[in-house]
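Heads up, one of the protein chains got dropped from this complex, but the rest are sitting where they should.
Let's turn to chain A:
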Amino acid sequence: GALGTRTFAQGTDLTPNTYEEITSYNNYYEFGTGKDDPARYADALTTSPWSVKIDGLVDNPGVFSIGDILAKMTIEERIYRFRCVEAWSMVVPWNGFEFADLLSMVGVQSSAKYVAFETALRPDEMPGVAYRVLDWPYVEGLRLDEAMHPLTILATGIYGKPIPNQNGAPLRLVVPWKYGFKSIKSIVRITLTDSEPATSWNKAGPNEYGFYSNVNPEVDHPRWSQATERAIGGGFFAKRQPTLMFNGYDEVASLYDGMDLAKNF
């Protein structure tokens, strides 16, 4: 597909992590809290057939099969930095489409201000949900202008291959300027709303995980510094790297003009 230069903002020199690294080191607590649990257990997830319910303040609500959606979308490659709230990072060559294109497919009503997302909840296929680590199902949300930003994509692949289950098959959000947990996996529902939706980690720890959760080296997690990050794949003696404001995606800064990002963390 067309690869706009903007999608590579500061990214032309990015070296992606290996497929092995990206698919063996995951946070997907529905399959367990260990980094290797998702790779071990997520193959139990049935991803075909798959459908996404799109409802709320949209002109054409409905239940859409993944095939119906993909038929209308243009898949392109986006090489994005991925910064976890736990202070590690990767570079991932995603394949996906702009979320704004899906929104225009269903028609957003003028009263909509936020987008709420929900992950599949399948106790029979997800061993991790037997434990109340979080209040299942996993839910996330974006402000509408964040959701509409051209950097925001729904990913369906990595390295040109169908996205593996442990990375959020068959359809996951990728918002590269926010901490990884905002990029919700295995989406089954998208709801346009006029009020800020609840988000899973915010519910679990409101003082630790805010609604915005923009990557910000100046606002620490209460339990650890966010000033630096460990780049995965560097081995034992890799030096920590400085974390970049908005994870290096400065073009989103105008979305937050006039906002106190220490308060709206």
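As a working rule, a contact is a pair of C-beta atoms (placed from the backbone, for glycine too) under 8 Å apart; a residue touches a chain by one contact, two chains touch by 3 or more; residues count from 1.
In this section, contacts and distances are computed from a predicted model.
Engineer: Looking at what's absent rather than what's present, what does UniProt name the missing chain, "Cysteine desulfurase", "NADH-quinone oxidoreductase subunit NuoG", "Protein-methionine-sulfoxide reductase heme-binding subunit MsrQ" or "NitT/TauT family transport system permease protein"?
Structural biologist: Hidden chain identified via UniProt as "Protein-methionine-sulfoxide reductase heme-binding subunit MsrQ".
Engineer: Check each of A:D36, A:D194 or A:D250 against the chain that is not shown and name the one that touches it.
Structural biologist: A:D36
Engineer: Of A:L14, A:A227 or A:L255, which sits in contact with the chain we cannot see?
Structural biologist: Touching the chain that is not displayed is residue A:A227.
Engineer: Considering the entire assembly, which residues of chain A contact the chain that has been omitted?
Structural biologist: Residues of chain A in contact with the hidden chain: 17, 20-21, 24-25, 29, 33, 35-36, 86, 88, 131-134, 201, 204-205, 220, 222-225, 227-228, 230, 232-233, 235-237, 239-240.
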